[in-house]
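This report refers to the structure that appears directly beneath it.
Removed: one protein chain of the complex. Kept in place: all other protein chains.
And now, chain A:
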Amino acid sequence: MSKVSRRKFLAGSLAGGAAVVAAPAKKALAAGNFSGFPDGMGVLVDLTRCVGCRSCEAACNKEQNLPKPAVPFDDTSVFDLTFHHGTQKRRPDENAYTVVNRYEPEGMDKPTYRKMQCMHCNEPSCLTSCFVKAYTKTDEGAVVYDEHVCVGCRTCMVACPHNIPAYAYSKVINPVVKKCIFCYDTRVSQGKPPACVDICPAQVMTFGKRKDLLKLAKARIKRNPEKYQTEIYGEETVGGSAWMYISGAPLDEVGCDTSLPKEPIISNVKGFLGVVPMVLSIWPALFTGFHLLATKNKDHHDSHHAEGEE
């Protein structure tokens, strides 16, 4: 069965819509300053407003038909969970495309809560790293993927500077990538805000055109300089993203990776692009390899997961 579907998706991705949509992004990559499609949408997350109620997690779970959670979404004991010997807080995974974490920055009288999910980069490294073109950056700014094209090679997982893509192993077929898609198919493609934005009681998140949101963010900071940090996370981080954060606490104290470069990840590995023609010529062989790898991972998955990976 795998042979048949493989053929199908190859034909599909070469002639299909995904390749066409991805083209402008690629062209702009050369310039290295692509700031998203002009009318691309985005979300401004204002961390000073978040009270950590986890409504966004609940709404995401329902909208995306994700599995029932281990504990109710109004249970805040999850903020005490840590992984990897206390070095890591919760992360989005194949069962939860967004999670909220609690941080206690030094010198602040209140904790800061931060929701994380796919940032929907302007120049997504998952997209550029994907050998089979499973990813598309839509005009609306969403970074979406085609499950039927994904071969489960995990390259995007490694390429993502924000550690977002996860893999679902439960499917009978290949493991496939799972991540936040900006509620693209059910909401954003129709001009409606994603489910997490919609449910938020305190309007922590503002949905709008990315270029307008940047103006709003700067205005909020300018009006209240003692309340906000001057930096907007996601304005320029790895080429900028549809999702952006402003914060009262220093960004690196609330789980944002401020060591990330301004340039999109792809331009750091430009030399690597030379390999592409070679990759193209040997890709049938590569896919077989990926597929083997993928199925192998699947077999190992159960025992692996039980150890409590993450």
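Just so we're on the same page, contacts are C-beta pairs under 8 Å (C-beta built on N, C-alpha and C of every residue); 3 or more make two chains touch, one makes a residue touch a chain; residues count from 1.
By definition in this document, contacts and distances are computed from a predicted model.
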I want to check something: the complex is missing a chain, and I'd like its UniProt protein name from "Oligopeptide transport system ATP-binding protein", "ABC transporter permease", "Lactate utilization protein" or "Class III cytochrome C family". "Class III cytochrome C family"
Interface residues of chain A toward the undisplayed chain are 49, 51, 53, 55, 58-59, 61-62, 66-75, 78, 81, 83, 90-91, 93, 95-96, 99, 191-193, 197-203, 206-209, 211-213, 215-216, 219-220, 223, 310
